[in-house]
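Every protein chain of the complex appears in place save one, which is left out.
A and B are the chain letters, set down in written order, and residue numbers restart from 1 in every chain.
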Amino acid sequence: MFKLKYFELIRTLAVIFIAMLLSMLCITLISKQPMETMRVFLLEPFSSMSHFGNVIEVAIPLMFTGISVSLLFKMKMFNLGAEGIFFFSGLVAAAVGIQNGLNAFVHPLAAIAAGGVVGAVISVIPGVLKAKWNANELVTSLMFNSILLGVGLYILNYFLRDASAYTTSSYKIQQTAVLARIIPGTRVHIGLIVVLVFIALAHVFLYKTRWGYELRMTGANREFAEYSGIKTGRVIVYVHLLAGFVAGVGGSVEVLGMHPRFDWVALPGYGFDGALVAMLAKNNPAAVVGSAFFLSYIRIGAEMMSRYSDVPAEMIAVIQSVILLLVSADQFLKFWKNRMLLKEAQKNG
Amino acid sequence: MTEILLEMRNITKVYPNGVVANRDVNFALAEGEIHAVAGENGAGKSTLMKILFGMEEPGTGEIYLRGSKVRFGSPQDAIGAGIGMVHQHFMLVPSFTVAENMILGMEPRKGVAVDYAEAARITREYAEKYNLHVDPLQKVENLTVGMKQKVEILKALVRGAKILILDEPTAVLTPQETAELFEELKLLKQDGHTIVFISHKLKEVKAICDRITIMRAGRTEGVFPIGEVSEQDITRLMVGRDVVLKYEKDPGPFGKPVLRVRDLSLAGPQSKLLLHGIQLSVREGEILGVAGVEGNGQSQLVEAVMGRFPEAAGAIEIDGADISGLDIESIRGRGVAYIPEDRMRQGSAGEASILDNVISTRYKRKEWNAGPLLNRKKMWKLTESMIEAFKVKTSGPAQQIGMLSGGNMQKVVVARESFSEPRLLISEQPTRGVDVGAAQLIHRKLLELRKEGCAILLVSADLNEILELSDSLVVMYEGEIVAYFDKPSELSEQELGLYMLGMKRQDAEQIGRANHV
Partner (left out) sequence: MDKFFEIIFTTDFAFSIFRVTTPILFAALGALISNRAGIVNIGLEGIMLTSALTGVLISAYTGSALAGLLGAMLGGMLISAILALFTLELKTDIILGGIAINAFASGGTVFLLYVLTGEKGTSSTLASKMLPDLHIPLIERVPYLGPIVSGQHVLTYLSILAALGVYFLLNRTPLGLRIRAVGENPKAAQSVGIRVKQIQYIALVLSGLFASLGGAFMSMGYLSLFTRDMTAGRGWIALAAESMGRGTAVGTTLTSFLFGFAQALANALQLLKIPSELISTVPYITTVLGLVIYSYRQARKLRKGR
């Protein structure tokens, strides 16, 4: 019993172990000073407060997108719309953020709320298309990402662009809207607290409320849910609304917390990140914290590595894909689980 | 008798979920005979034939072909040894033409391309030779069932089958098509083919077969030359009791009707009637049994009551109010509980906890919520009391239901449905595939509910169960009620078998008593 309960955890750890081994292999093959590069990759993130601060900063958006995607994946909805929503809601938040005349309490709140609501509205479209006509949510959400990028860049270039800035970016976000720093010596902002609250809320929602219950049952066995009297089409729609809201808030918080101006000119990649975080966390909000921090850690490690050694940070993309492939491989280590099941069956007679 | 062509010795097959499908089964086929394999659903006929066709590996046992031992690891091996199978669910590609289906996997070629002209020629040649007339260029999806079956037989023949297994070939045919099939089979026999004919339609078995092997509960009950057994004997051997369960229960009186079904009809695809003029009622404190060979409309009847067929004609009333057009939630809201036939698909969510599985029908109600939150503590207590009352073997309410054995899982499903003090319980195969202990416990719970005044509609293929528990009984055959009995416990299984197999039916007045007016 004991062992079986921890099977998934052990499996995930095994995947991480393989991934780290693969990283070492990559480094050994590429680097001229493999030992030094490995040290940088593994330890540099912990070497100073500011480096560790980087880990936390990067983990914040990863947690947001991780929750958003977890909600959808838990329903077995493969929707990567978080990508476009992060971008577009960030832009909306920036647009509110560069306006004058609100106080430092209301301003960020208004900007984040705007981003969240826009995210929810965008997200619900693929949801409705799925619930009503079974349009493939993966393709529609990916197309939406590209559309949102185009429309967003248009808004940026034609309405928000500061011609005096050196790069393509918006006017400066007002000081009143910028999120407060909370750890001295780092850029960690209050978004950390916001996302932890969101995680707690997501946990409560998923496991303690009837709507979360409906979501979980629809995902676990839609036919059973229907026979129990759950209206699964409606569930699909409201889960998309929520997931979009979370992603929208995530994009807004990221922009207001980390960017003096809105300066994304390409999609920031949080959709795929969300899938990775969610899969590592087995779609469990509480575990999103751990998996987001792990990913953030190896990313910062990789960044340090590219800064201080001769191995590029993109190595991490390869490692991440291998993690995703293995984590979602049903048969990986399955023989072992079967053996445990058999033993248990024998024990119980 | 002629030479033994094929023999299966001491075949035992246990599926991973613990179901014993075949137990020490022996089966012998003589050259050139038509050999019937008869038995109820779940008796192990299909498994035995799948083993013979290389689709399942036997746990233990051997197969001998012309005296030498063979091993069939895949259908390919069986085909190579001259065995062909016509499956009950046709193994045809609907969008392909007849000729394409015929030559799939053994395509004649012209250069790199398929030689379609040759394919059509082969099809015509075989169709001619065996008098199975099909049009090679027709698409299979446009064919009638009878035609599709001919294609399946031809498919086996073109691959060189000398032994032909037909799995319930007449189940889907009209009487005319059946007669035609029999002529064709006789021709095949004359031509030297050996045929295994799986069926539970005794008239047909009598009409065409030379010998019969009877199976029940995974075992062989006997092998007879067809002339030496009567239909009554076969019925007795097929449906005989395994474990005799006896329950004490006091008779009636029953209260007012809770469920009333009026003139319910339902058309299936190709406008065949799946349900035809069903009339019945179930009263407070009454268990109404629905008997019948599976696939005679029982599951459609249940699904109609649960609101799955808004297009059905007729009326369904709960406590006098019409429920047609209502969705499942509203129907359940009127005090209807439902134990579905398939506990894995409709009855539970395997990856969720026991607790999550037992609250699925009640989580919305006020008493299970505290403000916006679910009252988990109360739910935990409820689950614990269910586990206790039903003696579910588990580590606790948080355990995944998919980890439980079949019997324990079913106990959880029955607990969920019966704990809500339902007005009407629809119970579909409540003890299928569960061990005797769990079955007895579930039976006693059903009787408790009955005593409390719940009306129970019990659909079951287990005759022992249905005869023992029911206060009254209807028999369904081809979508119709063909008999009604108000004292099922006095009914013999042989008698019941005759109605189930369509050999007898009552007159309209007798059947009409199911209305209880």
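Please note the rule applied: a contact is a pair of C-beta atoms (placed from the backbone, for glycine too) under 8 Å apart; a residue touches a chain by one contact, two chains touch by 3 or more.
In this text, all values refer to a predicted model and were calculated from it rather than measured experimentally.
The chain we do not see here touches A, B in the full complex.
Check B:L92, B:I318 or B:V412 against the missing chain and you find that the one touching it is B:L92. One of A:A110, A:A165, A:I183 or A:L324 touches the chain omitted from the figure, and that residue is A:L324. The chain not shown here is touched by just one of B:E31, B:E107 or B:D210, and that residue is B:E107. Remark: the residues of subunit B touching the chain excluded from display are 55, 74-76, 79, 85, 87, 90-96, 100-101, 104-107, 109, 112-114, 155, 159. Seen from subunit A, the chain kept out of the figure touches residues 30, 78, 80, 129, 132-136, 138-140, 142-144, 146-147, 149-151, 153-154, 157-158, 272, 275-276, 279, 312, 314-318, 320-322, 324-325, 328-332.
Throughout what follows, only the chains that are shown with their structure count from here on.
Averaged Cα coordinates give subunit A a centre that lies 47 Å from the centre of subunit B.
The touching residues of subunit A, when paired with subunit B in their complex, are 1, 4, 204, 208-210, 213, 216-217, 220-221, 223-231, 348. Interface of subunit B with subunit A (complex): residues 306, 327-329, 332-333, 338, 340, 345-352, 356, 359-361, 363-364, 369, 372-374, 376, 393, 395, 403.
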